[in-house]
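Questions regarding the structure given below will be posed in turn.
Right, subunit A next:
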Amino acid sequence: MRLSYPSNVKIIQVPCTGRVDILHLLRAIEDGADGVYVAGCLEGECHFIDGNLKARKRVQYVKKTLEEVGIEPERVEMFNLSAGEGPRFAEIAREMSERIKELGPSPLNVKKAA
Partner candidate 1 sequence: MSELKSGSNLEKVLKAGHFAFTGECGPPQGANVEHLKEKAHHLKGCVDAVNITDNQTAVVRMSSWAASIILMQEGLEPNFQMVCRDRNRLAIQSDILGIYAHGIRNMLCLSGDHQRFGNHPQAKNVFDIDSMQLIHTVKTMRDEGKFMNGEDIDVPPKLFIGAASNPFADPFEFRVHRLAKKIAAGADFIQTQCIYNMDRFREFMKNAVDMGLHEKCYILAGVTPMKSVGMARYMAKQVPGMDVPDSLIERLRGAGKGNVAQEGIKFALEQIEEFKEMEGIAGVHLMAIEWEHMVPEIAEKAGVLPRPQV
Partner candidate 2 sequence: MIVADRKPLQEILEMIKDFNKILIIGCKGCVTVCNVGGSKEVGILASSLKIARKKEGRPLEIDEKTLERQCDPEYVDQIKDIVNDYDAIISMACGVGPQFLSERYPDSRFFPAVNTTFFGGALQHGIWEERCAGCGTCVIHYFEGMCPIARCAKSLLNGPCGGSAGGKCEISKDVDCIWDLIVKKKMEQGRLDDLLEFRPAKDWTTSRDGGPRKSVREELVQ
């Protein structure tokens, strides 16, 4: 399946989305990412029982944090799909890229007029 997905998506692999920390997501935004999303297994199918459910709650926390400081919470998202769903993976990458393009660059990347 040589599926193509947008090249602006940088993939960071983790053994389980349960490994993804609030700080990983915040640091990505802090360091200039326009958006960041977590692609976990389907709910109820985590090898480690509830890693993906923990990840979802952390994503929610980061969304709330961004909202508090006036940044669109949609820049951060959680998706669930199974490892066998290659086409769905590419679709999500496109969907998220589209969403971010519509939102425009992160306010952190916009140069403030002096």
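The rule we apply is simple: a contact is a pair of C-beta atoms (placed from the backbone, for glycine too) under 8 Å apart; a residue touches a chain by one contact, two chains touch by 3 or more; residues count from 1.
Criterion applied: all candidates are chains of the complex that A comes from, given by their letters.
Not measured: the values here are computed from a predicted model.
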Numbered candidate touching subunit A, per complex, among 1 or 2: 2
Of all residues in subunit A, those that touch candidate 2 in their complex: 22-23, 26-27, 29-30, 65-66, 68-71, 107-108, 112
